[in-house]
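Left out: one protein chain. Kept in place: all the others.
Up next, chain A:
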Amino acid sequence: MTKLTDLTIAEARAALEAGDTTAVALTEAHLAAVDAHEDLNAIITKTGERALEMARASDDRRKAGRRKAGRTRGALDGIPLAIKDLFCTEGVRTTAGSNILAPFVPPYESTVSANLWDAGAVMLGKANMDEFAMGSSNETSAFGGAVNPWTRAGDPETRLVPGGSSGGSAAAVAARLALGATGTDTGGSIRQPASFCGIVGLKPTYGRCSRWGIVAFASSLDQAGPMTRTVTDAALMLGAMAGHDPKDSTSAPVPVPDFAATVEQGIAGLTVGIPREYRPEEGLSPEIDAMWTRGMEMLRDAGARIVDISLPHTKVALATYYIIAPAEASSNLARYDGVRYGLRVVDEGDSLHDMYRKTRAAGFGTEVKRRILIGTYALSAGYYDAYYLKAQKVRSLIARDFRAAFDDGVDVILTPTTPSAAFPLGQEVTDPVTMYLNDVFTVPTSLAGLPGLSVPVALTGEGLPQGLQLIGRPFDEDTVLRAGRALEKAAAFTAKPTLLEG
């Protein structure tokens, strides 16, 4: 039998159902993998005891033949997962990758993680991430960078970033430390690390998953989603995570389809749009361009029609994002004041104001401070219209571009996920804008609130995984997943991370 850590979620479910393994055995195998790969720094809080308790409960349920009734309840019964450390987990430290939340133990559970536990899933631990989800390399984490389990061909020594912000989640899934992981995506934080680590990552439609209990970064953009090794697993996991939640007023009161039931239905007759603006003036790397072309051929061979489309405001999306996201962040992060939870820095004789500014100076890292300051400036008196209001208007245009393409009959849009593959850890980034460019292909989707899926398709000449992105209509994850499955089948990406060998 395949190693327990090499199973997909679908295979593990079948093995559990057939009695070939137990939730405890699956969980123990993954806990051992987490311990064996501490060097990846993917998991920053291990919850081994709780994991075994949850696994034992799952085995007991199975033995008793009692399944909780309901839509997808029990869909992940006994499946061990890693949870990004942005999801509040009751009684388990939740840091958002920041020193300011280092001592924080939530007294409540996020809706998404609660849904996963209701479905029977097992929590292995909390995954590393860029501080407050602000970063594209996982290097802004207060707990140190996570490491990509892939290395460049012929260069086994140089450690690479897993991408970010959901870098620990991506590294954990790629390195077989978990069967799946939750991620969150504000401008590409699920899709970019999925592409860097050779796994599948889905950012659902804004409103599909509840944001309640997820530490907020930019509230009009944040969305939780699954990170898995196969498209079918992403479908299974999304089904368990999603659903309307009255505690999040932006959670959509729409039914959750059975994504896993339709994922194999094929894409005959589907219209796939290819946006010409994703070949930026500076030129897309010829290698990634060629992969993109191969992706088009794969979808065409599977029965889809490929059409050229135009999304004219693509090139201003990144600048729009870097006003809107920091502005919302500066407002959201105002709550970290050292009064009610988290870090407090105060010296004898200090005023309340001194406490605020010392606590925030000590608790936030460089990138978070940078974004709070940009956001504060963009929202300050006299500049609001020039920056924030302007960005919100451009955002309308970006959303309108996508709507026009879909109104013209396009079902799904195919683009590269990232402009490059994973890069070395510790590369001095002197210019923040260079780091921001990682998200150039993922940010437009986020601004428009649309679902976006990254599927690994091939290795670059350097031997690193690279993904393609599929973008769909609002609440049409169904089609996105079906197209993703078609791409996955054709690409037959089976390569395993180099650090797992030997």
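Simple rule for what comes next: contacts are C-beta pairs under 8 Å (C-beta built on N, C-alpha and C of every residue); 3 or more make two chains touch, one makes a residue touch a chain; residues count from 1.
Basically, contacts and distances are computed from a predicted model.
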Hidden chain of the complex, named as in its UniProt record, picked from "LLM class flavin-dependent oxidoreductase", "Aspartyl/glutamyl-tRNA(Asn/Gln) amidotransferase subunit C", "Fe-S cluster assembly ATPase SufC" or "Glutamate ABC transporter permease": "Aspartyl/glutamyl-tRNA(Asn/Gln) amidotransferase subunit C"
Candidate in contact with the missing chain, chosen from A:His30, A:Arg176, A:Arg395 or A:Arg482: A:Arg395
Residue touching the undisplayed chain, where the options are A:Asp60, A:Asp350 or A:Asp408: A:Asp350
Sole contact to the chain not displayed, among A:Asp77, A:Glu109, A:Asp185 or A:Asp337: A:Asp337
Of A:Ala14, A:Ala290 or A:Ala361, the one touching the omitted chain in the full complex: A:Ala361
Residues belonging to chain A that touch the chain removed from view: 103-105, 107, 205-207, 220-221, 246, 249-250, 252-253, 313, 316, 319-320, 322-323, 330, 334, 337-344, 346, 350-358, 360-361, 364, 369-370, 372-374, 376-377, 380, 387, 389-397, 399, 431-433, 448-449, 474
